[in-house]
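The structure that follows is given in the form of structure tokens.
For subunit A:
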Amino acid sequence: MDALSMGGYGAYVWTCYALGAGVLVVCEWRARLRHRRVYREIEVRIKALGDNQ
Partner candidate 1 sequence: MWKFIHQLASPPHFYRIAPAFIRWLAVPGLLLIAYGTYAGLFVAPMDYQQGDAFRIIYIHVPSAYLSMMAYMIMAVSAGIGLIWRIKLSHAVAAAAAPLGAWFTFLALATGSIWGKPMWGTWWEWGDPRLTSELIMLFLYFGYMALRGAIDDTAKADKASAVLALVGAVNVPIIHFSVEWWSSLHQGPTIIKEGGPAMDAAMLYPLLAMILGFTLVFGALLLRRVRAEVLYRERRTRWVKEMILAGGN
Partner candidate 2 sequence: MMSEEDTVGMTSGILGVARRDLLLAWKRPGDILNPLFFFAMVAALFPLAIGPSPEQLQFSGPAVMWVAALLAMLLSLNSLFLSDFEDGSLDQMLVSPVPLSALALGKTLSHWLTSGLPLVIVSPVVAITFQMPFAVTGYLMVTLLLGTISLSLLGSIGAALTVGLHRGTALLSLLILPLAMPVLIFGARTVSLVAAGDGVAGGLYFLAAYAVLTLSFAPFATAAALRISNE
């Protein structure tokens, strides 16, 4: 319990660590999302071209 309260600064300290983790997760997630979107887009285009031929 002592460790959680951080001498009364618990809310500030834990919020900062949560924000830090959050930013890392968001950056990773957005990078993956962008990659997936671009990949899908190209895949769809190539498949569509293949059907026309």
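Structure notes:
Quick note on the criterion: a residue touches a chain if its C-beta (ideal position, glycine included) is under 8 Å from a C-beta of that chain, and two chains touch if they have at least 3 such contacts; residues count from 1.
Keep in mind how these were chosen: all candidates are chains of the complex that A comes from, given by their letters.
Bear in mind that the values here come from a model prediction, so they are computed numbers and not experimental data.
Taking any copy into account, the candidate from 1 or 2 that touches subunit A in the complex is 1. Partner candidate 1 is touched in their complex by these residues of subunit A: 3, 6-10, 12-13, 15-17, 19-20, 23-24, 26-28, 30-32, 34-35, 38-39, 41-43, 45-46.
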